[in-house]
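Single-structure report; data block below.
One protein chain omitted, others in place.
When the chains are written out, they are named A, B, C and D in that same order, and each has its own residue count from 1.
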Amino acid sequence: MDIGTLIGILLGFGLIIGSIILGGSLGAFIDVPSILIVVFGTVAVTFIMFPMGTVFGAIKVMLKAFFAKPPDPKAMIKTIIDLANIARRESLVALEKASVEDPFLKKGVLMVADGTEEQTVRSVLEIEIAFMKQRHQMGQEIFKSMGTMAPAFGMIGTLIGLVNMLQSLDDPSSIGPAMAVALLTTFYGAVLANVVFLPIAKKLEHRSAEEVLFMEIAVEGIISILNGENPRITQDKLEAFLAPALREGSDS
Amino acid sequence: MDIGTLIGILLGFGLIIGSIILGGSLGAFIDVPSILIVVFGTVAVTFIMFPMGTVFGAIKVMLKAFFAKPPDPKAMIKTIIDLANIARRESLVALEKASVEDPFLKKGVLMVADGTEEQTVRSVLEIEIAFMKQRHQMGQEIFKSMGTMAPAFGMIGTLIGLVNMLQSLDDPSSIGPAMAVALLTTFYGAVLANVVFLPIAKKLEHRSAEEVLFMEIAVEGIISILNGENPRITQDKLEAFLAPALREGSDS
Amino acid sequence: MDIGTLIGILLGFGLIIGSIILGGSLGAFIDVPSILIVVFGTVAVTFIMFPMGTVFGAIKVMLKAFFAKPPDPKAMIKTIIDLANIARRESLVALEKASVEDPFLKKGVLMVADGTEEQTVRSVLEIEIAFMKQRHQMGQEIFKSMGTMAPAFGMIGTLIGLVNMLQSLDDPSSIGPAMAVALLTTFYGAVLANVVFLPIAKKLEHRSAEEVLFMEIAVEGIISILNGENPRITQDKLEAFLAPALREGSDS
Amino acid sequence: MDIGTLIGILLGFGLIIGSIILGGSLGAFIDVPSILIVVFGTVAVTFIMFPMGTVFGAIKVMLKAFFAKPPDPKAMIKTIIDLANIARRESLVALEKASVEDPFLKKGVLMVADGTEEQTVRSVLEIEIAFMKQRHQMGQEIFKSMGTMAPAFGMIGTLIGLVNMLQSLDDPSSIGPAMAVALLTTFYGAVLANVVFLPIAKKLEHRSAEEVLFMEIAVEGIISILNGENPRITQDKLEAFLAPALREGSDS
Partner (left out) sequence: MDIGTLIGILLGFGLIIGSIILGGSLGAFIDVPSILIVVFGTVAVTFIMFPMGTVFGAIKVMLKAFFAKPPDPKAMIKTIIDLANIARRESLVALEKASVEDPFLKKGVLMVADGTEEQTVRSVLEIEIAFMKQRHQMGQEIFKSMGTMAPAFGMIGTLIGLVNMLQSLDDPSSIGPAMAVALLTTFYGAVLANVVFLPIAKKLEHRSAEEVLFMEIAVEGIISILNGENPRITQDKLEAFLAPALREGSDS
């Protein structure tokens, strides 16, 4: 799993729980009906907003983004150079038997082995990238919508609690606890939106950019093989591509 | 009716009603004057904002989006291939007698049967699509405006209630219930905006994109028939178009 | 006057007044100093924001948009066809004596009668449309600014009321009414923004689009006359233009 | 000084002060430490946000916009026509001795007198316009930032006041006045943002557009002189340019 996301979520929830225990008891912050209305209210609205297939697809996108091994552009460039050498020593047709793990790269290599024209190879692969980007954006949009809907349901829950409390002010001693419970949904909504939904939407954005870069390198590599370029030149070209990712955190 | 929307609205309202009953009585949350000011206040402002014809048109757009059968691109592609085969075996003129259910497809096929030029067929159909898109966008805009106006009227209602309550603080026992009633309009505004108007605006956006895709496939199919393309190639071309919809929820 | 705007404003204010009377007395909601600060505060800020000439121009734009007869594209197309027939039977010069009510159409027809080139006619009329659009946008912008400034002055007024009230808490019985009065400016600001300024800004947007469409039809018609096109073809062309307006509220 | 801005600011502050006096004493609304934190807090943050030179430049931009005579395009067109006549009667070189007040126009005229090519004259003057626009935009941006920072510091000040008040609830009679003082910073922030900073940012936008138009007319005039155009045609061309400004406030 993505280590930064894990650390962030554990630290975020850890701080919140620690802060609760320091000032009172954790039990006072757990109210099952309040949790139900915020969590399932957000889910309900998501089903109104997005087609069902899209929602389930978004969950898959998220799981894959966090649990699948992140793409390794360096390894992929190595594979491409190996394939380029095979193509040079033997022939483009020989690529058909080469074992390629990445399904996207494989698809392109098989097209090349089949003698498909450059124009067609490029357009087929770029349509694939465009479709993937669209699925990713839909995923990000769903999490952003959940990030605006969780606080809305938090507020709705608090209004219900307030109205109920105000209807029966007879027993003054019950006002405090009733108000505390009413505030819990606002609390859940704020935590879900700011610690879970909105940050995940943002992380998905970066993951998507990474994956698109990875696939664009693959496309360039496949086209280079098709054109019978010198593998050394291909390597230089692909690593230049790689640069932004590797240098990203280096100097100003 | 669209099953996701139905589930979402039922679940959303179910959770809210369940949450109310759990903490008090449903009766305390029903106040007819408060409902009137939020619902009809929102409607009133919608009539100021948009031309009347547009508002009624938007209701039709919404009903059609939720109750009409969603477009089935696969069935349509099958129809187009059948028509292409007729055109091939017999002639373009023979299409005039073919039975085509979808009115948009029919319009295009009749133009082809009449011997209209490709340029004209395409531009007539694309203007049709552009007009439909504009009507759909107007519908989405109306629901978005209602989604911002409902909470505004909720707040106006609550302010009225608060001012009335503050004017007569003589009887302390009436403060709680008066304040509870004042909060109801805010509650109605939040529920209407977040469970009804804003999510529906979003769903309409997706429905519109679906329908536009459907019609764009029809246009491509009609042009292929006009050009006497091989039906097999036409089928491949149209199914490639179809891909994003079908693969949408599949893999990352 | 525009019937939808009238209905909307009457219904909106009717609901608010009804709601007030139902829960108290209308008198408690009328406080002249509070009205002055919200209304004239908004006006004052508008004078800082926009050049004075622009503000007065915006009022004219608004009055014309609501009280002038809405443009009737059908009648205008009929006029254009009549003019086209005159030009055909007699000559372009004969148009000079034709009576044309709409000043924009008249300007174009006179240019044609004078033997002006197509290029020049088109550019002169399109500059006219561009200037009108700019004036309209300025009008919309002014109402939008008023829609954000009215609640701001509402809040300023409420803060003044609260500070005054908090300074003299000696007499507990005066707290309620003082607070009620303090809230009135927030109430006025919310009503003005949401029932008057923002909805009118939106309606002006639609009116402007209508008028631009109307003028664009006129330009096409004038050019057709200049080119001596067959009046029947001109009519078809202009009515195609008309379609979005007429079909706007019809089917999805 | 710009008369609309003056009226607006006087009216705005007059209404606020009148409203304060009507309900209490002005003295209760003046608290020096509160004024210091809002005003200088906003200034401090502005220094973090923008380079110092830019901030001082923005003040100059603002003063010039409000106190300098607004550009008079009609007078400038007259000057240009006079220059064009000189150039026609005598020669382009004769322009060198002509007295031109406006520094921008002068710069262009001197270039023409020096026999500079049209291409160069135009590009030098347009770069000048582009730089001026950039400086103006920076000025608008600074006022907009102050308009968002003043309420932020207002809230920070109120939070400080509230925390101090809540720490010492022993003397109930001091709660009201303490809370009143706490609210003052929110009040100052709201007034500064909505009556001063945000409206001025907007007015600067309009002033900048006016000045850019003025300079664009000058550029066209200078180029016409350089090309030896008939002064009458030049006048027509420049007045067409002028139209939007003059007709701005006239009819819909």
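Quick note on the criterion: a contact is a pair of C-beta atoms (placed from the backbone, for glycine too) under 8 Å apart; a residue touches a chain by one contact, two chains touch by 3 or more.
Note that the structure is a prediction, hence the values are computed from the model and not measured.
Student: Which displayed chains does the hidden chain touch?
Tutor: Touched by the chain not displayed, across the whole complex: A, D.
Student: Of the residues D:I3, D:L159 or D:I233, I need the one that contacts the missing chain.
Tutor: D:L159
Student: Looking at the whole complex, which of D:L22, D:M132 or D:I223 touches the chain that is not displayed?
Tutor: Considering all chains, including the one not shown, the answer is D:M132.
Student: Touching the left-out chain: which of A:F47, A:F187 or A:F214?
Tutor: A:F187
Student: For chain D, which residues reach the chain that was dropped from this view?
Tutor: Spelled out for chain D, the touching residues are 33, 36-37, 40-41, 43-57, 60-61, 64-65, 68, 127, 131-132, 134-136, 138, 145, 149, 152-153, 155-157, 159-164, 166-169, 211.
Student: May I ask you to list the residues on chain A that touch the chain which is not drawn?
Tutor: So the residues of chain A touching the missing chain come out as 3-5, 7-9, 11-12, 15-16, 18-20, 22-24, 28-29, 173, 175-177, 179-180, 183-184, 186-187, 190-191, 193-195, 199-200, 202-203, 206, 210, 240, 243-244, 247-252.
Rule of thumb we're sticking to: only the chains that are shown with their structure count from here on.
Student: If you apply the touch rule, which chains end up adjacent to both chain A and chain D?
Tutor: Touches both chain A and chain D: nothing.
Student: Tell me the rotation angle, 0 to 180 degrees, that brings the C-alpha atoms of chain B onto chain D, to the nearest 5.
Tutor: Rotation angle, to the nearest 5: 145 degrees.
Student: Determine whether chain C and chain D, two copies of the same sequence, contact each other through the same residue numbers or different ones, counting it as same when over half of the numbers at the interface appear on both sides.
Tutor: Answer different: the two copies use largely distinct residue numbers here.
Student: At least two partner chains per residue is the criterion; list those residues in chain B.
Tutor: Residues of chain B never touch two or more of the other chains.
Student: Quick check of your reading of the touch definition: is the inter-chain graph here a line, ring, star, complete or other?
Tutor: Per interface graph, the chains form a line.
Student: Can you identify all of the chain pairs that touch?
Tutor: A-B, B-C, C-D
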